[in-house]
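Moving on to chain A:
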Amino acid sequence: MTKLDDMRRPDRGNMLAVLLFITAGPLLWGLHLTIVYMAHTAVCALAASPGAATAILAIVTVALAVLLMLILLDQQRFARLLKVSQEIAERGSYDRIAFFLTLLSLAGILWSGLAVTILSSCAPGR
Partner candidate 1 sequence: MRRFDRRWWRAVALGAALAIAGAGIFGGLFALSGLYNVAASREHFAITNAIIRLTLTRSVETRSMGVEVPDLSDERLAALGARHFAVGCVPCHASPGSKQNPIVAEMYPAPPPLTEAAEKWDSEELFWIVKHGLKFTGMPSWPALERDDEIWALVAFLERLPASDAEDYAALAGGQGEGDDTSLDFGDGEGMTEALCESCHGNADARPVHPLAPALAGQKQAYLLRALEEYADGKRPSGMMQTIATALAHDELARLAGHYAQATSSAAPVGNPDVLAIARGEQIARNGVREDDVPACLACHGEGTSAQFPRLDGLAPEYISTQLSLFRDGVRQRSTYSAIMKPIADRLTERQISDLAAYFSSLPRQPGTAFLRPEGAR
Partner candidate 2 sequence: MRFGKGWVFRAIALSALPGIASCSGVQSALSPRGVEALRIDPLFWTSAAVGLAVTLMVVILVAAALYGPPRWRERLSGDRMLIGGGIVLPIIVLTGLFTYGLLVMQAGAVRGEQETDATVTITGKLWWWEVVYEGPDGKAVLSANELRLPVGRPVRLRLESDNVIHSFWAPQIAGKLDMIPGRTNEVVVEATEPAVSRGQCAEYCGGAHALMAFYVVAMAQAEYDAWLAREAGPAVEPVSEEAARGREIFFEHGCGACHQVRGTEARGVIGPDLTHVGSRKSLAAGMMSNDAQAFARWIVDNQHIKPENKMPPFGQFSEEELSALAAYLDSLE
């Protein structure tokens, strides 16, 4: 419960750190999409090498999926890394929000991975 007295103390929360903490998952998902889409397009358009494309996509996907899992496994360490203060109001809520966002992002990345396993690289839309 926040007390009136708290209002006289400065805010310990660092806006950027908090934002980064809760949106790390989606940001990494976005990074993944950017890399795989651009790599696939560029490799297919310029080098026309399906093998290389698949390899790059697989490596990127696995790497980012592992990173997300690590974040999920030790959320607190990740929070400390970003210097998210323990003293902000309802700190647990941020943990929970970050957790589920990371989870959803992981699902998104794995689905992209599924596409890589099923579809051949550089093949036309049909």
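Candidate entries met the following condition: all candidates are chains of the complex that A comes from, given by their letters.
Assume a residue touches a chain if its C-beta (ideal position, glycine included) is under 8 Å from a C-beta of that chain, and two chains touch if they have at least 3 such contacts; residues count from 1.
Bear in mind the structure is a predicted one, so any value in this text is a computation, not a measurement.
Asker: Pick from 1 or 2: which one touches chain A in this complex?
Answerer: Of all the numbered candidates, the touching one is 2.
Asker: Can you list the residues on chain A that touch candidate 2 in the complex?
Answerer: 100, 103-104, 107, 111, 114-115, 118-120, 123-126
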